[in-house]
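Before I ask anything, here is the structure I am working with.
With one protein chain removed, the remaining protein chains of the complex are shown where they sit.
Think of it as A and B in the order they're written, each chain with its own count starting at 1.
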Amino acid sequence: MRQSMTIRILSALDRKSWLALATFLALTLVAVPVLHLAVAPDSVFHVSAYAITLFGKIMCYAIVAVAMDLIWGYCGILSLGHGLFFALGGYAFGMYLMRQIGRDGSYQSDLPDFMVFLDWKQLPWYWSGSDSLWWVALLVIVFPALVAFVFGYFAFRSRIKGVYFSIITQALTYAAMLLFFRNETGFGGNNGFTDFKRILGYSITSPNTRLVLFGLSALMLALTLIFARWLVASKFGRVLTAIRDAESRVMFIGYNPLWYKLFIWTLSAVLCAIAGALYVPQVGIINPSEMSTANSIEIAIWVAVGGRGTLIGPIIGAFAVNLAKSWFTVSFPEYWLFFLGLLFIVVTLMLPHGLVGLWKTLRQSRGARA
Amino acid sequence: MREFLRKVIGIDPEKCSPEYRVGYSGKRRTLDLSHNVILYLEDITVSFDGFTALNKLNLAIDAGELRCIIGPNGAGKTTMMDVITGKTRPDSGTAFFGQSIDLTHLSEPEIAHAGIGRKFQKPTIFEQHSVFENLELAMKTDKGAYTSLFAELGDDERDRIADTLRQIRLDTQAERPAGLLSHGQKQWLEIGMLLMQEPKLLLLDEPVAGMTDDETMRTAELFVSLAGKHSLVVVEHDMAFIKELGGKVSVLHEGSVLAEGDLDSVQNDQRVVEVYLGR
Partner (left out) sequence: MIKSLLVMLLCVFCLPARAALDASLVRQLADEDSSRKVAAISALTQAADPDALRVFKAMDEDSLFLAGGKVVVIDGDQAFDAVTGVPLKAPDSPEPISVNNRIRGELANAMAALKLFDSDAGVRLASAQKLQSKAGPELAPLLARALEKESDARIKDLLTLAHAQANLANGDPGARLAAVKALAGSSSPSVKSLLLPLTDKSLESNTRVRYAAITAVKDIDGRMALTENLGRVFSGLSLGSILLLGALGLAITYGVMGIINMAHGELLMVGAYSAYAMQSLFRAYFPDAIDWYLPAAVPLAFFAAALVGVVMERTVIRWLYGRTLETLLATWGLSLILIQSARALFGAQNVEVANPAWMSGGIELMPNLTLPWNRIIIVGFALFVLSLVWVLMNRTRLGMFVRAVTQNRAMAGCVGVPTARIDTLAFALGAGIAGLGGLALSQISNVGPDMGQGYIVDAFMVVVLGGVGQLAGAVWAALGLGVFAKLLEGWAGAVIAKIVVLVVIIVFIQKRPQGLFALKGRFAE
């Protein structure tokens, strides 16, 4: 009865889900580029550069939401530190983008502008290799993974859980934010990295580059979803939910929760970091405020709005909340925080299973009536 | 360096070596029953903020024995189980599983792998999982995180789960979420999970609390049938149930063993009567 890996990954999603995913990929990889490049800008069907950047950004957020759902929805660990991993990924990739500016900065130096401003004569050692895309891509994954692993090892080993863990992760992120605010840290201080010019030699603002980044984000989101679906359907996933529901029982039947938690925690951090690396070239800036407490908690609300422990819910939540945000901050900037605050309260009080849960309940009640 | 790791970061370098992982390889620490004794507790003392929960407790369980532990509230029954399963570390004393496995230096999962299963006072099962999945998770197998990622049930494993389902009379409920079971059924499911672990020693904390008389009698039958192949330690207040089990009885009082023997002799022991009824 042993099945091959391919079959098991294929069976991670049912037919309808594969169909939906294929439609999504067709839309993002074919339809959007065509509508952006081939349709006249004044046409109703034209997809604007603004829309592409916005949706590309939100797809990165959606990856983060799935990562958060894996650790929170399935393992019951609420992390308030995912903003950190997102930012670490973003900063790592930002280093490459800074190097790609070359001598086109305001000071026409080989060094990034902020280093010239600080009167530094050479790159700090941790910047070495940052002109190579491959090295940076490795860094995007390895460094956040290392941070998550070391922190997680000590936290989970001493059985810090529940709100304690949340608070410690919050403090970790806060400390990291302070560290990145310092000019001496070597990551641009307050202003972070911005004014990117090129990526692999291509102009970062050209429509083609934008579409490639957009497509990569879509592809990454799809892969994340498939992988996460496969993971939670495996025995590993069942142990995760078991840890969430009755950790002591899990220990007494012989599982060591440490390694399970550590694996999912590190994986979740890496997914965040990849999302961050895709996010930075699309948005064009990364600074320490990405690590603020507010950002990390907002990730949790995307997941809660969509529905915890459903994987698709968090994606819906990320889109819903962020679209609302971009609408509010343009139309009623002063009411956005009120709305967001209310959203936190209403979702936790009245929609414990999020939009997905609401939809299920509605369908069931309709089914019962029929 | 070793000292530094152990003291400051709390990593025991020895535990990092692969052969240490009890139950995965089991090379170094196989259960040694050469003296026909499965569990030794010697002079175990545990105190919390001045309150002595266990006071130089001595207890030995023979292989294949069915032992009942009784005692008034606060006698230290649950703390004793905590010590055996690694949840609580004793202040002093030794706890050995067989001749060679020192329980006071192992973690909870390691002890579970070594062959000790525990049922809690309050049934703890995975309420969101189905009955079948509960048993699947408990089944004796490699429980490392990496293995779990790619683990799949074989036919013989499905058969074993089916057998256990029948044994605990939940074969018709296999696909139901465990949280929907009745209290008595949850108790049975937890016992079933214990059996799936194939432990050498079963610790059962008030296994029949909340069961009907009929269920209680069936549980007694099950336990008696398990004895011999497994060793069982049962903590219970229900005297009828203990009588039905018919094993040796130990009376715990203020953290140490007050009396030991068959149920009749213990019940007639003057000191035991005093402890239960007060002077």
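The rule is short, and it goes like this: a residue touches a chain if its C-beta (ideal position, glycine included) is under 8 Å from a C-beta of that chain, and two chains touch if they have at least 3 such contacts.
Worth saying up front: this structure is predicted, and the values here are computed from it rather than measured.
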Quiz item: From the list A:Leu111, A:Val136 or A:Ala155, which touches the chain that is not on show?
Solution: A:Ala155
Self-check item: Residue touching the undisplayed chain, where the options are A:Leu178, A:Leu223, A:Leu323 or A:Leu362
Solution: A:Leu178
Quiz prompt | Option from A:Leu133, A:Ile297 or A:Ala320 whose C-beta touches the chain left out | solution = A:Ile297
Practice problem: Could you please point out the chain A residues that touch the chain left off the display? | Solution: 72, 76, 78, 151, 154-155, 157-160, 162-164, 166-168, 170-172, 174-175, 178-179, 181-182, 293-294, 297, 300-301, 304, 334, 337-338, 340-345, 347-349, 352
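Just so we're on the same page, only the chains that are shown with their structure count from here on.
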Self-check item: Centre distance in Å when chain A and chain B are each reduced to the mean of their C-alpha atoms
Solution: 43
Quiz item: Can you name the residues of chain B that touch chain A in the complex?
Solution: 10, 23, 85, 87, 107-109, 112-113, 117-118, 120, 124-129, 133, 136-138, 140, 143-145, 148-155, 193, 197
Self-check item: Residue ranges of chain A touching chain B (in the complex, touch as defined)
Solution: 1-3, 157-158, 231, 234-236, 238-239, 241-242, 245-246, 248-256, 259-260, 262-263
